Structures are given as structure tokens and as C-alpha cells.
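I have a structure I would like to understand better, so I am pasting it below and will then ask my questions one at a time.
Complex shown without one protein chain; remaining protein chains in place.
Here is chain A:
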Amino acid sequence: MPTVLGFEGSANKIGVGVVRDGAVLANPRRTYVTPPGTGFLPGDTARHHRAVVLDLLQEALTEAGLTSQDIDCIAYTKGPGMGAPLVSVAVVARTVAQLWNKPLLGVNHCIGHIEMGRLITGATSPTVLYVSGGNTQVIAYSEHRYRIFGETIDIAVGNCLDRFARVLKISNDPSPGYNIEQMAKRGKKLVDLPYTVKGMDVSFSGILSFIEDVAQRMLATGECTPEDLCFSLQETVFAMLVEITERAMAHCGSQEALIVGGVGCNMRLQEMMETMCQERGARLFATDERFCIDNGAMIAQAGWEMFRAGHRTPLSESGVTQRYRTDEVEVTWRD
């Protein structure tokens, strides 16, 4: 009955979670929010994480009703992500592991999302659409690897949405993507935007460049409203994601689809994916904002699986890596 403490801090969210045998015992989180029109920079984000991580650790243990002696393993996000924030969290995880004399596990952030999605939804072997501010991948499990069937060839869909939010000076609180979603609900006009799917892959840099270029002009001339632009951007990028997911499902003969990652919270994306799944006779799985958005429990859950499978990360190998592919990890805990 191992109990795993997980640290996550690869982007602007920092979380500490506790998982024991499929139960999430604690999952506190903090978000570093920047002013409208700006994004979060690595140094500032790391400073934020350093300031709150120990409080979060205490909060997690208190919420779970546990002490250090109850913890069997310390898991942390090894990558991918932003360098300075990753390092800040890794330092604490390593120190905790050393002080408490517990084994340490470096976890792939993407696999953390997948394993938490599988745990919460009960999906058995889904085609996974992983969409966030830093990653956009279509993934399916095969022979001990989470294989990437399709992905963005440039920026992540969440990055596209976040950067568009800056153009319109949309608030980053609680997140720019959430605020775009609320504005999109009031949109009435569909503006024609570049739709870029290349086989199994997608591209978002072109649509971002285009909308950054035309937004101010269209708004100034009254051709459309900010709500129309939010609506149009969502409809276009989400349709691209649905297309490549469906293509992967057809290739794999999959009857399940699972959405993970912060953009997976978006109800319009879930609605469009549900329509596609229904048309195929497939089932859609999705989680809520507690587990869609980056959190410590997902790292703890992936760490729990890895720990039971015998994985360990020696201190000398407990670095971080900004580029850590989902398919680099040997998934020994699955058949």
C-alpha cells in the first residue's frame, strides 16, 4: 500500500499531491498569475515556486493527515517544462528525499497527465489527446511505450490561446484559456482563420500570426467583436485537434478517447470531441479542473505506478530536462 508524495512545477502552476493506492489524499496547488497582456517568465515563475513550495508541502501532509514516516516515495517532475521552475521544485524534492531517507522518482510530466486521467476516468486503453500550454500530442499506448501518433509541429494549442489572450489583454486570472472560453460563449460570428492539419500533426503558429495581425484592424472597423474572435479561434483550433484525434483512433481501432491537460478543461473542446466519438461509436473520457490542470497528485500517481514497478532515480541522476519526450519512458507498469 505505498504512499507517494508528488511535486509538480514545470510551468506556472505548482502543486504537491499525495496518492495512496489509487486514492488522492491531498492535492493543493498555487498558480503564478501575471498581469493582462503578459506571460510568465522562467525566473519569475521559479521565484514564485520557491516562495510557496514548502507551504504547499506542509498543506499536503496536513490535508492527507500524514507525516514523513507515512510516505514511501518522493516523486517530482523531471520534465518537460521550463528550466528554472523545474529546478526549483526538484531541489525541494531531492532534499526531502534525502532528509526523510526515501527513494526518489523523476516523472515525465506528460505521463503524469495520462496516468491521472486513466485513474480518475477508468479508461482502459484510450487514444489520448494531451493538450496544454506547453504540449499538444495525440498518444496511444503500445508495447510498453506511450507512442506519439500526432503532435504540434510548432507551438502548443494552449500557447496559441494564451498568446492570443495577450493581444486582447484578456485577464490571466484564473487562466487566459478559461477567460477565452467564457468570452467565446458570447461570440456570434465565425471569422475565417487558417486551418492547418498536416497528416497526423497540427500547426498553430500560422493561425496565431494571422489572428495577431488582423485582430486590431477587425476590432477597430467593427467587423467583429473580441467575443467573435475568441469563438472563431476556439472553433478552428479545436476542430484541428478533433481531426487528428479521430485519425489516430481510426488507425488504432480505438473505442475510447481521453482528454488530458489544461486545455482539456475546455467544455467546448469536450463537446466537439464527444460529437466525434458518438459518430464513431466511441466513448469520451475527461477530467475536471482539479486533475486536468497541472497538479502534484498526477505526478504522485505516475510515481506510484513507477514505484510499484521498481523504478528508482538515484540522486546523481535526479536532474531535470526541458525536453523529455513522452515516448522516452519505458512503461513497465502496463502489459
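Heads up, the rule we're going with is that a contact is a pair of C-beta atoms (placed from the backbone, for glycine too) under 8 Å apart; a residue touches a chain by one contact, two chains touch by 3 or more; residues count from 1.
FYI, contacts and distances are computed from a predicted model.
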item: Hidden subunit of the complex - UniProt protein name among "Vacuolar-sorting protein SNF8", "L antigen family member 3", "Mediator of RNA polymerase II transcription subunit 11" or "Hemoglobin subunit epsilon 1"; value: "L antigen family member 3"
item: Contacting the left-out chain in the complete assembly, out of A:Leu41, A:Leu66, A:Val87 or A:Val197; value: A:Val87
item: Chain not shown: contacting residue from A:Leu190, A:Ala250, A:Met267 or A:Leu315; value: A:Leu315
item: Residue touching the undisplayed chain, where the options are A:Ala26, A:Val96, A:Val260 or A:Met273; value: A:Val96
item: Residue numbers in chain A that touch the chain omitted from display; value: 46, 50, 53-54, 57-58, 68, 87-88, 91-92, 94-96, 98-100, 315-319
